[in-house]
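Excerpt of the complex: some chains, original placement.
By letter and in written order, the chains are A, B and C; residue numbering begins at 1 in each of them.
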Amino acid sequence: ACSSSGGKQEEQKADGGGGNVANTPRMKIAFITHAAPGDTFWDLVRKGAEAAAAKDNVELQYSGDPEGANQANLVQTAIDARVDGIAVTLAKPDAVSANVKKAVAAGIPVTVLNGGIEQWKAAGAIAYFGQDERIAGQAAGEKLTQIGAKKAVCVIHEQGNVGLEARCQGLKDKFPTVENVYITGTDMPGSTTTMTSKLQQDKAVDYVVTLGAPFAIAAVKAVKDSGSSAKIGTFDTNKDLVGAIKEGTVEWAVDQQPYLQGYLAVDNLWLYKTNGNTIGGGKATLTGPAFIDKTNVAAVEKFAANGTR
Amino acid sequence: MTTTRAFADEAASSPTTPIVHLENVGKSYGNVHALRDVTLAVRQGEITCVLGDNGAGKSTLIKIVSGLHDYNSGTMSVNGQARHFSSPREALDSGIATVYQDLALAPLMSVWRNFFLGNEVTKGPFKVLDTATMKRIADEELTKMGISIPNLEQPVGMLSGGQRQCIAIARAIYFGAKVLVLDEPTAALGVNQSGVVLKYIVKARDAGLGVVFITHNPHHAYLVGNHFVVLKLGRVALDTHRADITLEQLTNEMAGGAELEALSHELRGIDAGAVVRPTGKAGPIESPLEKHD
Amino acid sequence: MASTLVAPPATDDRVSRRSLGARLLSRPEIGSLVGAAVILVFFLVVAPPFREITTTGTILYQAALIGMMAVPVALLMVGGEFDLSAGVAVTTAGLTGGLFAYQFSVNVWVGVLVALVVAIGVGAFNGWLLMRTGLPSFLVTLGTFFILQGLNLGVTRILSGTVSSNSIRDMDGFSSAQAVFASEFVVKFRILGIGFGPLTIKILVIWWILFVVLASWVLLRTKIGNWIFAVGGDAAAARAVGVPVKKVKIGLFMTVGFFAWFSGMHLLFSQSSVQSGEGVGKEFIYIIAAVVGGCLLTGGYGSIAGSAVGALIFGMTQLGVVYAGWNADWFRAFLGLMLLLATIVNLVVKNRADLR
């Protein structure tokens, strides 16, 4: 009587992949981000890293801390534990770079992902995978101009976060009539009401740009609640968001392929250790920005359902 | 330990068995042995006075009886059954009501709420508090004690020390069932209120309750007590019946005899009106300490 | 025990009658109500959208989101304890409901019930541990705060493979549960011939008002309420007069669990899935609402209505800053100033009232 339609029983897909595992000696790689726990974007990054680790016979140690000093200290713990490689984000380069240099000096190869496109080289890392947040923001700005939007709000879900601020700044570079709104990322209903009130306050707003997939879903609700006719674009994707694009409630997403960032950062360390390769050949490897919208969403839909896009 | 003959006789032959009976009870707080080998019997229709110096262990003793602390050695029996109270609720359920020296009032709650705390009167199917009845009763009981508390909605924390004491006493007397324990109830009270409390104590006894009355005032004790227990440094120093002791002896016992002698001599020599004196009215001052407490 | 002795006190003329106004003003929640009024008037002046009836629904909903949990948190504070795990417990409840229904493919109402058991269990565990160890509730619930935060993330990832629970929108019972926990309706009304509306009211607001009334009644008009005041004001004294202190406190923590469940269900059914990282930091918002509404941090004093007013102040300020269209960079600074303002007004009102 209690059984239901939907749910796990409908999930009939077999686990994709499996694949062969490298027979190289087991190595230990530390993966250190500036992410707070429970963030959907970083979940995808981590999945990519884990996939690469599984394939490369790597023991992955994932950790993260939003405070610069603490993240730096996590790098230090990796040095202490004598890992074979470190993949790190340099969102707060001033705080973390010094310890990255220490790691390099201690003979530990380092790859940088996500943040730090300007600083990775100076820090001595072997490669960089990510996108320039500001350029991604500018791409979104160009898109708004091109669509003919009049006024937009840029929704920042973590106050003072460098990457998020850079995206909004980039947006503003190319599309000056944009206002920032701060919401609390750990409070979804509260985020919705804040966006609702913003749309009620400024009826001229016709575009909402969020900086993370869950917030775009919340924005859909806010647009409905406020009776506004604003459209929604976002940075980053997840399963729900791909669905929303397909439905048309969200117009587009700026994709930087987080899975790829995590994957490459680990895989390159393995390559470097086993074969001395560097991806990008000493240049930054850009994983974005690319746009996902109704036209190309079908291509990523299947992967999103796996939780890897 | 001195147990007078008459008392020993009585203990053996008395028709009433003790409601509360402590035998060789000991209690320590960490490394402080506050009570050792204390034996005490509280009987129906009797007022047992516990006397003793500051820090002698009187409050500790009654806290054991009222379930606030457990004891470490010996046995306590209530109504003939050996008991270890795990909470004051159990003591209350056995009919033991207590007035604590530190009063047990919630300072931010109003007078009437404190009065009925733990014994609230409710009415109706939803068990709503019967505020009107409770206020009326509290007012009546306090008026009987002769104190005036203008506003029963006032938080207890704002009342004077004596007013608070009266609330605690009135409450215990009102809810007292079999045993009434009072820890220095008259200490903060005026002459008037003290008299009322003494009268209440006697009335409680007459109604068949057993009363334990702790006081530093031998006059108060002698005025109402049937039986006197003097504690000294955590041990029973004297346990006697009223008929076997005079007020002077009792006072001496309480204060440690010889020491008091010396002291009262010294005080006797003091000239109360010594320095400033209205013109032409000098005269000897009578101030015998042992006569007037 | 009857007594014929009546020593009539000499008529005591020291107390001057306090006016009804003065007596009203000294209730714990009234000070904050004046604070709320000040904030309201302020934003009515500076933020034009505030004047429109349509925004009222949004503001009330924002207040209800905070206020719903502020109810048990205020009760708990009156009872002399804190619960730092209240924020993440909401998420735990929501996740449990969503994950259970999805993973076992059962009617969502089964998930709702399981979540209820888990949420109340968390509360009971907090209360039990507190009473068992005698540690301060700050420490105990801090421990559960971290543990729940970890479990929310860890269990969710194991079960759903991502950091949020699976969507249960298309499962049996979803729409009925949504109707109960997260529906909304539109009202239009006329006052003095002028039509107002349309005003969208979320059902959470209705529930909130109901729970505030109910909890106020319990606190002020029942035995349990009396005991809550007593255990918060002086636990030793309460114990001494026979109040079952432990039971009352554990009960209060379980009440927090119940409300966490309710809020969690709202979260779940308004979104169909729950993010595992949510709720962190909200415990303080609840405490703020209770304190702004007149609860003493040290226990023994406070009111539920006050907590509702506190939630309203906080909600109005949060959205008012947005409605006023102020530079978002300064958002927090405005929020802080408004909070200080509201509490200082509260204080001034109370002091004035006490003097009369």
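Everything below uses one rule, namely that contacts are C-beta pairs under 8 Å (C-beta built on N, C-alpha and C of every residue); 3 or more make two chains touch, one makes a residue touch a chain.
This is a predicted model, so every value here is computed, not measured.
Per chain label, the copy numbers in the complete structure file are A x1, B x2, C x2.
We take it that only the chains that are shown with their structure count from here on.
Chain centres here are means of the Cα atoms, and by that rule the chain farthest away from subunit B is A.
A count of contacting C-beta pairs for B-C and for A-C identifies A-C as the more extensively joined pair. Taking each chain's centre as the mean of its C-alpha atoms, subunit A lies 73 Å from subunit B. Taken together, the subunit C residues at the contact with subunit B in this complex read 1, 3, 5-10, 12, 14-15, 221-223, 225-227, 229-230, 233-234, 236-244, 296, 300-301. Residue ranges of subunit A in contact with subunit C, taken from their complex: 1-10, 36-40, 43, 156, 159, 179-182, 184-190, 193-194, 196-198, 200-202, 214, 217-218, 221, 225-227, 238-240, 307. Against subunit C, the residues of subunit B that register as touching in their complex are 66, 68, 87-89, 92-93, 98, 100, 103-109, 113, 116-120, 122, 126-129, 131, 143-148, 150-151, 171, 173-174, 176, 192, 196, 199-200, 203-204, 207.
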